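A single protein chain has been omitted; all remaining protein chains appear in their positions.
Coming up: chain A.
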Amino acid sequence: MDCVVTGGNVKVLAKAIHSLSRIGDELYLEPQEDGLALRSVNSSRSAYACFLFSPLFFSRYCVYTIPLGHAFRCKMAIKCVQAVFRSLSSLEKTVEKCHIELDGEKSRLTFTLHCKHGLLKTHNLSFQDSESLQAVFDKESCANMLRAQPRLLVDTVLHFPPSLEEVSVSVSGERVWFRNHVDDEAEQSKAMLTELCLSSDEFDHFAVGAQTSITFCLKELRGLLVFAESTGLPVSVYFDEPGSPVVLSVTDSVLEVNFVLATLSDDSNLCNHNNNTKRARSPPPPDDFMTDDIDSYLIAMETSELAGPSDALAPRCPSSNHTLTTQPSVDIHRRRLERGEEEEEEEDTEDTERPPNKKVSFVVKGLAVTYTTVGINVTLTPLPLSLYSCSVPLSLFRVSLSL
């Protein structure tokens, strides 16, 4: 791979990297025929971002296929790449172009900044081979879509304190509400609640199906907004029902950015927002494990078809018993579709006690999972899980990882 970014685009590239650094610790770089893709995902797989720079973004863009037959893909610590583009203001003033090339023999990715006065700053970064990190999502099939100027969203987010973790967005025919989401039962009585109501007029595009409410992490949204505001491009928001991921996208002729964030599933939305106390609460599920994060996460990861990030963030209602206290550091990053068929047999649909919210219940027995990466075969058997049932929201998001 060999490409050159010139002029103002260097700053755009730098901002993209800074934006990605707010998602995860590693930057996945994949030069493709249709452009250079920079991606990142967070450790709990609940947020994914992808910046796709088309060849037109570059003043020179050459991608060679390596004799091995598959395209070059790598990942590296994002902090290293951030260090190359450290000071944005000086970048603008001094850097004339940035040359990125892959040295196959030495396994190095070289960033050369050509600065004023003939100064050359060369950064040699080592990388790791990686599998492709790609989220499969379908924006067009989402029931709701809003598009707004970044300024509107930045102003909205301003009303919430920087420490706020999650924000709830509710839509109806004519309006959108942004509310801070209060997680903890105990905090509810003491926490200040803020709600901002915007009318559909303020949006460039406002297409809403049924009345919905979704909750997602604000920190990751802020990462995108900083980027969008600097480019001045409108932000499009695609979403469905709670549990389904929300896709935020910024597009122009040379660049396509997609942020896919998990949303809390319906249960949590009902439990935690005071407005929703008006709605009838669904009766507590018969099994304690129903609301156990870890369980649903593990199941989601193991039945890779449904390995949705939303599941990782799923039911956060305070539940009485957690027997599993392991972190998702049964850290199962990459897996193959092994249990796909089995999972389908065991599905039953719609718990009849619950209000229709598109959940799937199934029974899972202790599973063994094979985890393969380049040159290494690892089989993991999770901690003894007794037979239990739990409910997982059906998600449109799939993380499919292939070598």
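Here, contacts are C-beta pairs under 8 Å (C-beta built on N, C-alpha and C of every residue); 3 or more make two chains touch, one makes a residue touch a chain; residues count from 1.
Throughout what follows, contacts and distances are computed from a predicted model.
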item: Protein name, per the UniProt record, of whichever chain is missing from view ("FAD-dependent oxidoreductase domain-containing protein 1", "Transcription initiation factor TFIID subunit 5", "Checkpoint protein" or "holo-[acyl-carrier-protein] synthase"); value: "Checkpoint protein"
item: Among A:L88, A:V136, A:L158 or A:A210, residue touching the chain not depicted; value: A:L158
item: From A:E202, A:E229 or A:E256, residue that would touch the chain that is not displayed; value: A:E202
item: Missing-partner contacts on chain A, residue numbers; value: 158-159, 161, 188-199, 201-202, 274, 277
